[in-house]
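Sharing a structure below in structure tokens format, with a few things to ask.
A single protein chain has been omitted from the complex, and every remaining protein chain is retained in its original position.
Here the chain labels run A and B in written order, and each chain numbers its own residues starting at 1.
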Amino acid sequence: MKKTRRLSLALWCLAGIYLSVICAGFVAPYSFEVQDRLHPFVPPAKIHFFDSSGKFHLRPFVYAVRSSDENPMEYQEDHATRYPIAFFTRGDEYQLLGVFHSQRHLLGVNGPVRIYLLGSDGFGRDQLSRLLYGGRISLLAGLLAAIFSVTLGLLLGSIAGFYGGRLDDLIMRVADLFIVVPWFYLLVAIRAVLPLQMEPAATFLLVIVVIGVVGWGRPGRLVRGVVLSARERNYVLAARGFGASGNYLLRRHILPSTWGVVLTQMAVLIPQFILAEVVLSFLGLGIGEPVPSWGNMLAYAQQYHVLVSYWWMLLPGLAPIPVFFAYHVLADSLHARLQSVS
Amino acid sequence: MTRYLIRRLGHALLLLWGVATLLFILLQAAPGEFFTEMKLNPQISAETIAGLRTQYGLDQPLPVRYIRWMGSVAKGEFGYSFAYNIPVATLLWPRIRNTLMLTVPALIISWFLAVPLGVLAASRKGKWPDRVFSAGTSTLLALPDLLIALLFLLLALRSGIFPVGGMSSTAQEEGWWKSALDTIWHMALPVAALVVGSLPILLRHVRASMVEVLNSSYMRAAQGHGLFRNSLLYRYALRAAANPLISLFGLSLAGLLSVSLLVEVVMSWPGLGPLLIEAILSRDLFVVIAAVVFSTIFLVVGNLLADVLLYTFDPRIRMQ
Partner (left out) sequence: MEPLIQISDLTVDYIAEGGDVIHALRNVELQINGRETVGLLGESGSGKSSLGLALLRLLPGNAHVTSGKIEYRQQDLLRVDQKELRKIRGADISLVFQEPALALNPVLQVGLQIVDVLRAHCKMDKSQAASETNAILRQVGFAEPERIARAYPHQLSGGQRQRVAIAQALVCRPGLLIADEPLSSLDTVTQAEILELLRQLKQELNLAMLFITHNAGLLASFADRIAVMRHGQILTCGILEELRRTPDSYVQEIISPAKIIPPAMTATHSNGKPLLQIRNLSKRFQQHQILTRKKFTIQAIEGIDLTLHAGTTVALVGRSGSGKSTLARCCAGFEVPDSGEIFLEGGPIQKLSRQTRQQVQMLFQDASTSLNPRFTAEQLISEPLEIMAWGTKLERRERVVKSLQEVGLDPQTSDRLSGEFSGGQRQRLALARALVVEPKLLILDEALSGLDIPLQATMVRLLLELQLQRNLAYLYISHDLSFVSLFAQSILVMHEGRIVERIGPGNNFQGSSHPATQALLLASRSLHAPGLPLSQ
């Protein structure tokens, strides 16, 4: 059916994207911090199959770029040497998954020249590589924050719904506090509570915790609703009649009925939280230099001259689009399945 | 009705107080304060700093500071800004006005577009207007709000038609009509960015609510009685959909307020957003709390409004 095909396409897409960013070291041609001050704001490389004399080459190649003498901001190709694109080239060293050291990259160019497939930024750093490394930060932060948030919501919501009474009132009042504030405002405010200058690893963890804490309110309320109604169902009553303990009821009847809500919330929140990390980094409250995140990369695009002249600097803003699309398809199909079961 | 409103109002005030207090406690516990920067500056003596701290009451214990702040709130000042050295309220009012100038028109425009389009898509479910609708909203929905704001900024820069940033370009002496037009000209792109950002999700929800109503059994019964198609759609379906749609109002306002922070920062609109960011970076404590609380007030007022509308339109709520 068309719907399931869309869903599996979306899931494959997500898997591919996440895999690429996790193995950013390998997939990216260069490291994210190596600068080349001689080549700032180089436009994306033109890939050729035909050389200047009109000869066809099977392997695509690029030319080196040099800034022209009249206008240092313009670049011209130097047709003297061809640099074919190669696979598994040697390049900057990196650590794969924090364990393996390697110098092999998926693709690149052999020679002293750097290939800027998606252009370079103001410091001459390769945008493609930075996009991949940045994606790792933004996508993982979003994912982990969503897991944290939904888990917190599941925990507190279940307790509130199952035990009811005063505890329920208290937890829901606190949840309301988190729901009632417009959420970007709450996000930056809670971020403000914590130290502003920290090293990147700590900041990453911090950002995840902050986003997760800010967002637990709605999943918490939803889970509580499901637990509350499940608790009153006749089949729970019947099980109680057979002598079932509270733990049994939670485990066998009540918590399974929350899976639908939990999964749907995850699919809805992950894109939202990816955006949250991007926004925080954009505003200077998240990951900072030199570690790239889509947010702090986009911050450069705020400068007018960059925005107008160098369109490839907006790519970090376009990068989330396929990810969001895939998550929305996922969320829709989960939602539809939830409706049909109830 | 008044009793209902009063109860909701009381509940809202309690919530606001909770948010403010929570933030107060959390921010006080945060490391670093406004004067930390100053302390690093060798040119400013320790005595000056100590004097400033006493002046702002920063040397008092937490409960005392809290009570003093509450007093300031009661007076309408909402504390003092360290950076600007004026009562926070004075700083805030123009910003609040500016943020409202963006969000209220954006809200109205979004709803005016979403309801007819959503109703159209729902009534022609499965046929081509609906398919176009779904494809369009899915695409727009996947665009990050940050990108939308930046693209509009790009549009301003490239086209030269719209001003870039700020609220006004004219001098103060111009007539009010010219100033008003000028302001609208400045508002156009930020409002457009807000609308584009919040429209897709609203469209989807409107369509979903309408589809649910149109599938309900009382619509089939009404059709069975031979009512005219238009009458069915507007009198019956829309009336019945009023409840879920009004409940949506609060959600859409929340989303809009959130995104406005971003749009204001990117497009240099002097609203609450940029002020909040500035205050966070400089640790201007009371400004931070007041900005967050005021943004919450908008949301709360919006929700109250929705409650009142719901009360008016849904007889079932009235009877409770």
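Here is the rule we go by: contacts are C-beta pairs under 8 Å (C-beta built on N, C-alpha and C of every residue); 3 or more make two chains touch, one makes a residue touch a chain.
Given the structure is predicted, the values throughout are model-derived calculations rather than measurements.
The undisplayed chain touches these shown chains across the complete complex, A, B. Between the chain not shown and the residues B:70, B:141 or B:222, the one that touches is B:222. If you put the hidden chain back, the residue from B:63, B:160, B:175 or B:315 that touches it is B:315. Contacts to the hidden chain, counted on chain A, fall at residues 233-235, 237-244, 248, 252-253, 256-257, 341. Touch with the hidden chain on the side of chain B covers residues 3-4, 216-218, 220-228, 231, 235-236, 239-240, 242-243, 313-316, 319-320.
Simple rule for what comes next: only the chains that are shown with their structure count from here on.
Against chain A, in their complex, chain B makes its touches with residues 15, 18-19, 22-23, 26-27, 29-32, 138-139, 141-147, 150-151, 153-154, 157-158, 164, 254, 257-259, 261-262, 265-266, 276-277, 280-281, 283, 288, 291-292, 295-296, 298-300. For chain A in complex with chain B, the residues that touch the partner chain are 173, 176-177, 180-186, 188-196, 275, 278-279, 282-285, 295, 298, 301-302, 304, 307-308, 314, 317-318, 320-322, 324-325, 328.
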